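One protein chain is absent from this view; the other protein chains keep their places.
Then we have subunit A:
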Amino acid sequence: MAKASADSPAVLRGRHDFPEISGRIGSIVLNGRLPRHFWTAFFLCFLLVLLLLYSITYLIAVGVGAYGIDIPVAWGTMISNFVWWIGIGHAGTLISAVLLLLRQPWRASINRFAEAMTLFAVAMAGLFPILHLGRPWFFYWLLPLPNVHMHWPQWRSPLVWDFAAIATYATVSLLFWYMGLLPDLAVLRDRARSRPAQLFYGILALGWRGSAYHWSRYTIVYFLIAALATPLVVSVHSIVSLDFTFAITPGYHSTIFPPYFVAGALLSGFAMVLTIAIPLRWAFSIEDLITLRHMDNAAKLMIAAGMVVAYGYVSEAFFAWYSGEPYERAMMAQRALGPYSPLFWTMLSLNCGVLQLLWFRRVRRNMPLLFAIAIAINIGMWIERYIIVVTGPSRDYLPTSWGEQSLTWLDFGILFGSIGTFFALVFLFIRILPAITIFEVEELAEEEGKVR
């Protein structure tokens, strides 16, 4: 067990006893008396859910041209939203799986909501490639189903790999999350007083009773699934990047993409973790469970991932020049100086500039400032995805048909709609399931000798 050094804040603050831990975490769910601003925020998110439903209906009724894509730029915000959301999901898996493998004690109180964040982000991400198809009702053609068309998917296409990767990632994340929830659902089952709540949590808990025999198998399998999820995360975002690199389009065709995308995923993912965790710990007064140490470590991981992303930017530009290929060079020059240059420089100043503030401990421990930086990185990473998707095809090999993608209200309707839906799901999750892993915090309290 890593001991917190003198100047770094503890993983768990204060002394606790077991009934207090399970009671405090459980009561958020069971009493259902959530502050008024919780429901106000949920209502605002719900309006965005309606916006998403409206936008999707409009998109399907009118067609994909409605959101501003046209030849030469046939990939627009649907693809950048997809890459952005999937990246956000990755930090959740990293926190829960990799930190479990590395036996990092600070993981215990944030892994649950990080995993939930993964699930909801993947659910959002999964929408976009399907909407992008133009005829979303044929998406199942990507599956090798026996059907009357007599066709098989094109196994050599990264788009089919992508489908396999996302489907696997969503399923494994769900299993891992549910498995972690089992013991906590049993706690809620026994604490619940109303019959419907007892039935709801009781059925979901599958009759978990904490037997020593069960725990011994449970911990081994949980560890193994974490070990499986780690290469899975890396493979998923690498495959996402192959969607681009398999094309010879300038700006897409680059070998740096897989690691660069994975690092970008972690950067935006940790930014989203902070975006959720900072208001969460404040609103529910759980600053002693999710401590400054967690925030500090997440900020440090952000800067580590951010430096790899910065290396990716440099490498992209260098190899565009080094290739000696006029169109690669032209694309890179146009990216920095052409019609997308305001976005490009905004992206650089956010992802490479603002990020550097995190080198300072005082900034990392200042919650409002850290929150603002996290929001800035979220925006910067979305712009990065958009730039990668759009600038390549807009400056293709045929200068006569150079052109730009126009952003329409529908682009933003779907983007903000998906953000609202994501947060609405997070709110429902906080209301219905324990947002902090009860059994792991209790184990941590026991190991650290912080039991009263």
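Going forward, a contact is a pair of C-beta atoms (placed from the backbone, for glycine too) under 8 Å apart; a residue touches a chain by one contact, two chains touch by 3 or more; residues count from 1.
Just so it is clear, contacts and distances are computed from a predicted model.
Comparing "Electron transfer flavoprotein, beta subunit", "Phosphonate ABC transporter, permease protein PhnE", "Transmembrane prediction" or "FAD/NAD(P)-binding oxidoreductase" against the UniProt entry of the hidden chain yields the protein name "Transmembrane prediction". Shown as candidates are A:Trp161, A:Phe257 or A:Phe423; the residue that touches the absent chain is A:Trp161. Contact with the chain not shown here comes from a single listed residue; of A:Leu102, A:Ala212 or A:Leu398, that residue is A:Ala212.
The residue touching the chain not shown here, chosen from A:His132, A:Arg191, A:Arg335 or A:Arg364, is A:Arg191. For subunit A, the list of residues touching the undisplayed chain reads 17-19, 21-22, 26, 144, 150-152, 155-156, 160-161, 164-165, 167-168, 171-172, 175-176, 178-179, 183, 186-191, 202-203, 206-221, 224-225, 228-229, 231-232, 235, 239, 438-440, 442-443, 446, 451.
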